[in-house]
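Dropping the structure in here first, questions after.
Note that one protein chain of the assembly has been removed; the remaining protein chains are unaltered in position.
Per-chain numbering from 1; labels A, B and C assigned in written order.
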Amino acid sequence: MIIGVTGTRLRRFEYGGWIAVALSGAAMVVGVLIAFGEAMSPGNYTNVQITWFHVAGAPGTFPNGFTLVMGTLVDPISSLMLVVVTVVGFVVMLYSIGYMHHDKGLPRYYAELSLFLAAMNGLVISNNLIEFFLFWELVGLCSYFLIGFYYEKPSAASAAKEAFLVTRIGDIMFLLGIFLYFSHYATAGPNGGWAANGFVFVHGTTPFLAPSIRGSSTLITVAGIMILGGAAGKSAQFPLHVWLPDAMEGPTTVSALIHAATMVAAGVYLLAVASLFLGFTSFDSLVIVAIGGFTAFFAATMAVVHPDIKRVIAYSTISQLGYMVLAIGAGFAMVGLYHLFTHAFFKALLFLAAGSVIHALGTQDLFKMGGLKKPMKLTAAAFAIGGLALAGIPPFAGFWSKDDVLSSVYSQLGAHPAYWPFFVMAFAAVFLTAYYIFRAWFLAFSGDRIRDPTLPAAHEGPWVMQVPLVILSAFAVGAGLFVFLPGFQGLLLGGAGVAGIPPAYGTADVFLSAVSVLLAAGGIGLAALLWGNGRVFSLADSSVAQPLRRLLLHRYYFKVGYDWIGAKGVYTVSRAADFFDRYVIDGTVHGLERMFGAMSDRLRRMQSGLVSDYAAYIVAGLLGLFAILLVVAPFLIARFGGS
Amino acid sequence: MLPLLSIVLATLLAGTAATFFAGTRARWVALATSSVFAVEVAFLFLSFSGWPGYSSALVPGFSESESYAWIHISWMHVNFTVGVDGISLVLILLTAILQIATVVYSWNETKRPAGYFGLVMLTCLGCFGVFVALDILFFFLFWEAVLVPMFFLIGYWGGPNRRYAALKFFVYTHVASIVMLVGLLALVFYSGASSFDYSAVYAAGHGLSTVVQAFLFLALFFGFGVKFPIVPFHTWLPDAHVEAPTGGSVLLAGLLLKLGGYGLIRWAVFVLPAGFHVDLPVVFFVAFLSIVWGSVVSLAQRDLKRLVAFSSINHMGIVLLAIAVGSSIGLVAAVLLMFAHGIVSALLFMVSGSAHHAFGTRDISAVGGATPTTPALSTFAMAGSLASLGLPALIGFPAEFSALLATWDRLGYWVFIPLGILVVTAAFYLWMMQRMFFGPPRGIPSEAHDVPWFEGAGMGILVVFTVLFGVLPSLLVNVIVASPIKGFPGT
Amino acid sequence: MIDTSFVGPFLPEIVLLAATLLVFLLDVLGVRRLEIAGAIGVVGVGVAFFLVAADLGFSPIAGFATIPSGQINVGGPTGLYAFTSLGLVFQLIFLTAAFLVGLASLSRPTGERGASIFYGLLTLATLGMLLVAIAADLIFLLLAIELTSISTYLLVAYTRKDGRSLEAAMKFYIVGALSTTLSFFGASLLFGAYGTTNLRAIAGMGSAGVPTLVLLGYGFLIAGLAFKVTLVPFHAWAVDVYDGAPTDVSAFLAGGTKKIGLFAFFLVFLGPILAVKASGASTLPFGTGPFNVGPVLQIALAAAAVLTMTVGNVLALLQKEMKRMLAYSSISQAGYMLIGVTVGTAPAIAGATLQIFAHVLMKGGAFLVVAAVAGVGVGPLITDWRGLGTRRPLLGVAFGLMLLSLAGVPLTIGFVSKFVLFSSAVEAQGWFVWLAVAGLLNSALSVFYYARVLKVMFFDVADPMPTTVPLAAAASSARLAFGGIGVGRAAAIALVAVVIVAVGIYPQLLLGPIQSAAQHFVNVGP
Partner (left out) sequence: MTTLILSGFLALSAGLLAISIFGILTRRNFILLLIAIEIGMNAAILNFVYFAAFSGATTGLDGQAIAVVLIGFAATEIAVGLAIVLALNRLKGSINVAQAIELKL
């Protein structure tokens, strides 16, 4: 139903943007209503499905054949996601009216954005893994289109391609993960096998995977890693993180919606779904925790030095997604989703605020900005609220969810000492997060003047851009507090009921919270010290930290490395293969051709024109016949028998 | 009951002949013929009796079957026998779609239009014949009948190096045909089949000893494989594609390659199950080789057509793999993938052709940022690329998904090879899009124009089907399963 | 009282003899007009064709049969001649060749000398061919072949003023005479071994002769007859002769007289080969006790077949002149036909017979087209044919059909004949399958040069028209209608094209009679 509403592709309308906004508004209303209904009556899952295609049974692995279904499932976690997607979607649509109004590709923009929302909603309410994958690919496609929205810019076209390819690697792993589950579940489990059933998510009291299997099965372990791979591609986790910063080539609105709030969260959502419905083996959990924790820290370090406002936020996104992955790995899927929920709002807010700045100045370089808090008070405030939420300062939204993440991991440390280093990394990232986001804030908004005088005078955007900032600010402040609403809690707990491990509310360790808030405050303080009030801190050239800075600026050389593999490695192999194809394989054919030609020529020369030669050939033929008749043929007959 | 297939064949024949003699009005005759053909195929599809509760007996049943004696001498019984099952029906549908799309796309062909459209009709006629023929000789006859018009299409309407390409195409595929023919003849005579009819050969083929089956299967595999084409017998394909006129490329990639797949399924895999089983290692090796080779070499191509040609090798490699895994899912996937590839590669070759018309070159690196100049072409290119790299909701996805699933089921982690190659496939398409259509405009001649209406219509038809069957693959799957796949392979 | 009942069965031969004598008589009397000699020749051949067809029992005309049905397909050793239905089928084939060449030659330039000699020799050679088809005695057979040979030596040289023709005739003669010597020497050895020259008797005594003598005899015979069939390496003359002879004569040589060699192979070698199938066991020729020469012959013939088709094709690949290319193609085709003899089953014989008939049409027709094209001023090189397909579409299509048929493309007789022939080899199983493989691979190879000609004709851009001069000279003569090609030649070419396609579409037309004839042959022997 949601799909139908938002899937309407709008083209070539003067007010196409408004129609899209209206439709996404309607979708938001429906989405919120659904979530509300779900929150009011937990445990009442709506599952509607049709058969997509079906192949009759075959001997071997699939006695019941092979069915793929298309269906919708509304349950606590999907309603939670619905709210995120539709609300942020609506807000961003609205914002776009102002932000994008000069663009010539506007119909295309709204069409693609609408398609994205449709696909994202489809993904969220998919009732089976295949459908999930289908929409997963579609949102990836929309992301590709929207990153490459300014396709005339080579960097945008390149970034779009890069995003698609890197996530494609994840997709492939995801697909293999599906296959692995497929073969494992073809015959086992309720309803004659999950796979035969079309991978439909079935709610039960425990994950599908029996705990006994979780401990032992290599197959399931590999499957879990593959699912993680898929999620890592989409959610830009290490080592598939490179595409997200480059994806900032797209319009800022796109960054806000797709590359902060929703699509990149799909990976996290996948992990959550997998952990709730399937369950991970303990090794998988460790790997997930490791990837999440490491990414949270790793991405934060890169954000520390970057001069581009959008990329700083992008790294922050990667880092925050790491937190979510971390929580899911530790076994608290709903905590991860909770953080996803709050993060969606404050990150969208940050992006839209940044977008407001970019809209005003036309640059993304922090070092050219400065002193914007005067002309752009609302934006400055919004960015600050977003920053506080991100840094995890109470009572802003980020505090509650990030605190839950940290404390939930902390609660597992006793049972899983191997989580320690990643917990520490995550904790350290709290400090870095606070530092880099306020570094950005100070650089952009503090001081009394713009550093680059060539830039135009800053001003606030039109109301359509301001309203979203206000709405999102409200969420950034309040979304964390939702957890204290019984209905919302019901959603979280209802979702978690499947997983067997309840979320960590109320178990939050006050000491832990205090330390993390202090760390965050310290980060803000350091930022204020170095960058506050228009100051620009520059590292001395002779500083021992210079190499580190260069390393960070070059993003640990990952991008360079990947490009090298792609451009030099694969392309060189490919050129070599092409050479082989042209000159060896085809050359063999030509060689044969030439051989026949040469043979032909030799024989041709025997046709001398002299009749005596012809007679000689006849005599030679006669002798040859005698040889065959008297020697060869008798031998062959003696050897092999007659005829 | 009406002899439906004969009627269809007769209309095609009449239409083909009329086209040849229609002079400048050939395109109208061709359009009428292909429209009638399309209607007939639609009727065949709707009246197809196979699919409700198709039961697999030892000897497969066929719908609409007809049989007339042709050669009846003591030791040789050849009948003109035709009939369809789900597999052939789907490929016939493909034939109808591509025929009409090709005719529309080539609407403005000015170089001897009567000959051109006539040969296009003839090619489709031959393909239809191959798909309905249930007699070894007529199968072979139609098979060869496809060769000649394609030879002329490439040789007369092709690019600068067309003569070489036409000859190469002809000789290559003819050699393969011969090996295939020996295999088929040996199949008949070694098995002691009472006639050349499929049912007789099918029953007798199963009775052959495993060793004989293995040898026969190898011969047939080579014969059909060159059409696939399998690496390393593929080098005719890039040349043929590059030099062929767009319509020729479309039919070549869309239909001719499918003949190989169809033949392999129908005449080798079904008929010689034991031999198939013995020869599996060879088939798998070749399939993987084709998948990897096609994709990797694609990446190095600068000519758009060569790129698509090599990607065809890659896709047909997946088809081969899906056949080779020998499960019902694999078989359905293989047929579906053939259909998908037929539509999508046709679309991409049309895009190449239009690009050539628009920019005067197909060199990927020579043109850039074409989207503002040619938005429609860019859209079609995008659609084709996405469908080809297996994006969901487009037709390639359900096919590739089931193919890979079947592969996993049979081969386990070997599926990493085709899966990994999907990334490379995505890479070369996206790279192509990036270089030709995105970025700042570069190398675009001032007289460049977007696709004319007829080319757009031709591509549009294909896009419609790409989406239709991508969203509703069961339309095809339900038909495909009405073929002897239930107990496949073997009995 | 002289028994004249034996005359009746020979009516076709007698008709031809009469035609020959009439033409020569008129020549002596000074009536040398092409129209008259041509009409006599063509009508004579036509009547003979009609009578033989009646003898074969084609229903509408069976009433005209001259051979009492009791005399056809009678087994056991008889005298010099025997009527088999396969022999009659071959008579039809020979007459077809003669008819086509005779018809086409009606369109020769009016002023040319020797028209009556041409038709006289044509009918005389045809007479020899008919006699080959009914031979039952080795010496009778060889003499009949010589009758044809001597006629054709003269046919090649009949213009007497052309150096190329004379050179061709000289080579033809010397090689032919050497081969004749070898044949008769071989026949004498067989006579010594078996004490008889009756072919059926020889076949029946396969295990009675002195092995070495028998094998040497067969060796000489193969070598001698191979000259006629143009087996490699006995083929070298053929290319020069086909090239040098007047093209219509080339058509007759390639399409007609070559086939008598093949039927001679049937008669001489199929006997022992078939006898093996009846008796079974075979032992080494040098041992004592019973031995069968059949399997040894099969191996020798198989080797010759494969060598012939391969070398013929490979040599054809590089030819630049159309006639020489066709000559080599003709050589390779002989290799295919030999498969039928080697395999020696009824299906194989039927296949070879059909292939022989197909080749009469294809190669005879092709040479006729070459003559036609030469008549409108196109040079001898293949490249001279550039754009002919577009300039002379009908001629181009007809020639294209013949080439496609030679290449074995479906819907042509060439496909059907090769299909049946190679099928028969597969049907025989054992090592004969490899003959089919070799044949098919060679077909593939042959496609290369046929396709090249097609390419030149249809794809290459034509030179400026060189045809204007002959066209102007042609004036308005009816004989030179159809753009200088002439009615007779056009009719012959059209006939060939039609039959090629007709049989290609509905082969049962010919296959039924041929198969039953082949079956009779297997049953009753040569």
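One rule holds in what follows: a contact is a pair of C-beta atoms (placed from the backbone, for glycine too) under 8 Å apart; a residue touches a chain by one contact, two chains touch by 3 or more.
Just so we're clear, the structure is a prediction, and the values are computed from it rather than from any experiment.
Q: For the chain that does not appear here, which of the shown chains does it touch in the whole complex?
A: A, C
Q: Who touches the missing chain here, C:27, C:146 or C:460?
A: C:146
Q: Considering the whole complex, which of C:169, C:331, C:356 or C:370 touches the chain not shown?
A: C:169
Q: Go through subunit C and note every residue touching the omitted chain.
A: 139, 143, 146, 150, 153-154, 157, 160-161, 163-164, 166-171, 173-174, 177-178, 180-182, 184-185, 187-189, 191-192, 195-197, 239-240, 243-244
Q: Suppose we count only contacts with the excluded chain; which residues of subunit A make the list?
A: 604-605, 607-612, 615-616, 619
Criterion: only the chains that are shown with their structure count from here on.
Q: So what shape is it, when you link every pair of chains that touch: line, ring, star, complete or other?
A: complete
Q: Using the touch definition from the top, which residues of subunit C touch two or more other chains?
A: None at all.
Q: Hey, which residues of subunit B end up touching subunit C in the complex?
A: Touching subunit C: residues 69-76, 137, 140-141, 144-145, 147-148, 151-152, 155-156, 162-163, 166-167, 170-171, 174-175, 178-179, 181-182, 185-186, 188-190 of subunit B.
Q: Can you list the residues on subunit A that touch subunit C in the complex?
A: Those in contact with subunit C are residues 596-597, 599-601, 603-604, 606-607, 609, 611, 613-615, 617-618, 620-622, 624-626, 628-630, 632-634, 636-638, 640, 642-643.
Q: Under the stated contact criterion, what part of subunit A meets subunit B in this complex?
A: 51-62, 65-66, 68, 130, 133-135, 137-138, 141, 144, 148, 151-154, 156-158, 160-161, 164-165, 168-169, 172, 175-176, 179-180, 182-183, 566, 570-571, 573-575, 577-578, 581, 585-586, 589
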